[in-house]
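With one protein chain held back, the other chains of the complex are shown just where they sit.
What follows is chain A.
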Amino acid sequence: MSITEDEARKVAHLSRIAVDDAALPALARELNGILHFMEQLNEVDVTGVEPMTGVTPMRLKRREDVVTTGGMPEKILSNAPDAREGFFAVPKVVE
């Protein structure tokens, strides 16, 4: 498999990273280099092997389904680049 410039543009957009058109050829080349390296994995016989989800054979902890924290809007908003009247503010999203 190999990534074209168009696909590189698409991956950049899916990642929400702006990339200049001029930078696309180099980006596609780098991504292809990395994917080529990953292709070694095709040499491994993985028949009947379950994909690993966690390293420790332990059951995830459970707890009561109740609210454990909250009531601190000022703290939540204290690092926001733009917060107004108790909300995060973003550019207009509805026309």
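Definition applied: contacts are C-beta pairs under 8 Å (C-beta built on N, C-alpha and C of every residue); 3 or more make two chains touch, one makes a residue touch a chain; residues count from 1.
We adopt the following convention: contacts and distances are computed from a predicted model.
According to UniProt, the chain absent from the figure is "Glutamyl-tRNA(Gln) amidotransferase subunit A", selected among "ABC-2 type transport system ATP-binding protein", "ABC transporter permease", "VWFA domain-containing protein" or "Glutamyl-tRNA(Gln) amidotransferase subunit A". Along chain A, the points of touch with the absent chain fall at residues 1, 3, 8, 11-19, 26-27, 29-31, 33-35, 37-44, 46, 49-56, 58, 60-61, 63, 72, 75-76, 78-82, 88, 90-93.
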